[in-house]
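I have a structure here, written as structure tokens, and I will follow up with some questions on it.
Left out: one protein chain. Kept in place: all the others.
And now, subunit A:
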Amino acid sequence: MTKVLEIHGIKKHFGGIRAVDGVSFDVNKGEILGLIGPNGCGKSTLFNAVLGQLEPTAGRVMLDGHDITGMRPARLSRLGVSRTFQLLQVFPEMSVRENLILAGQEHRGTMVSRLFGPRDAGLGEAADRMIAFFKMSHLAGEKAGGLSYGQQKLLDAAMAFMAGPRLVLLDEPAGGVNLTMLGALKERLRAINSELGATFVVIEHNMEFVMSLCQRVVVMAEGRVLAIGTPAEIRANPAVIDAYLGH
């Protein structure tokens, strides 16, 4: 199986605190991988160290066999790596539609060709389709900051899909999203996964969401990998039950 992302011994220390302490695992092409673990176990810090938001203390990250350790986020994004953040990150003063167009426009052409190109960077229709899929058509022109928390969370995830990414890292996409829309999110994720062959890494505390969606699950505890396996294996793993899932 081809590896899209290889994480080799990533460490991120803040002074004496070892937030991530030597994490290694591979992400296979086309899979949906879950990343779970108790609060503060270093999941989000790992994302940040892998995707250039933080400089890792040690370790290497490979994308398709190329070293991308410490590469700037904007460059990574243009290589087809997309992400969401744990705290929602939309552009509150821009409309829903503008948020989505922005999320895709920097992947099209050059800065100069975009300036003289169409006003919507040729992404208006794609944005409208995405909006319709998440049942937000009536909100397309509203400022993103005026949406409910759950809707903003969905928009946040939808933005990560706009550029037709190869690898998407989602940090708690389900928090605050109602059950119906959670189903829509799962459906969209699967569609992008099967149609575009995009790979996903999903941090989530909603076990039902993770276990039904992911082919493999990585469990972290105290900055290290505790277990890797299929959802069934993880559910049965005594160490995981002890540290996270509970009896």
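For the reader, a short list of remarks on this structure follows.
One rule holds for everything that comes next: contacts are C-beta pairs under 8 Å (C-beta built on N, C-alpha and C of every residue); 3 or more make two chains touch, one makes a residue touch a chain; residues count from 1.
Convention: contacts and distances are computed from a predicted model.
Entry comment: the absent subunit's protein name, as recorded by UniProt, is "Amino acid/amide ABC transporter membrane protein 2, HAAT family", drawn from "Phosphoribosylformylglycinamidine synthase subunit PurS", "Sulfate adenylyltransferase subunit 2", "Monovalent cation/H+ antiporter subunit A" or "Amino acid/amide ABC transporter membrane protein 2, HAAT family". Among A:3, A:18 or A:114, the one in contact with the hidden chain is A:114. When the full complex is taken into account, the listed residue touching the unshown chain is A:83, out of A:11, A:43, A:83 or A:216.
Seen across the whole complex, the unshown chain contacts subunit A at 51, 53, 72-74, 77-78, 82-83, 85, 89-94, 98, 101-103, 105-107, 111, 114-115, 117, 119, 121, 159, 163.
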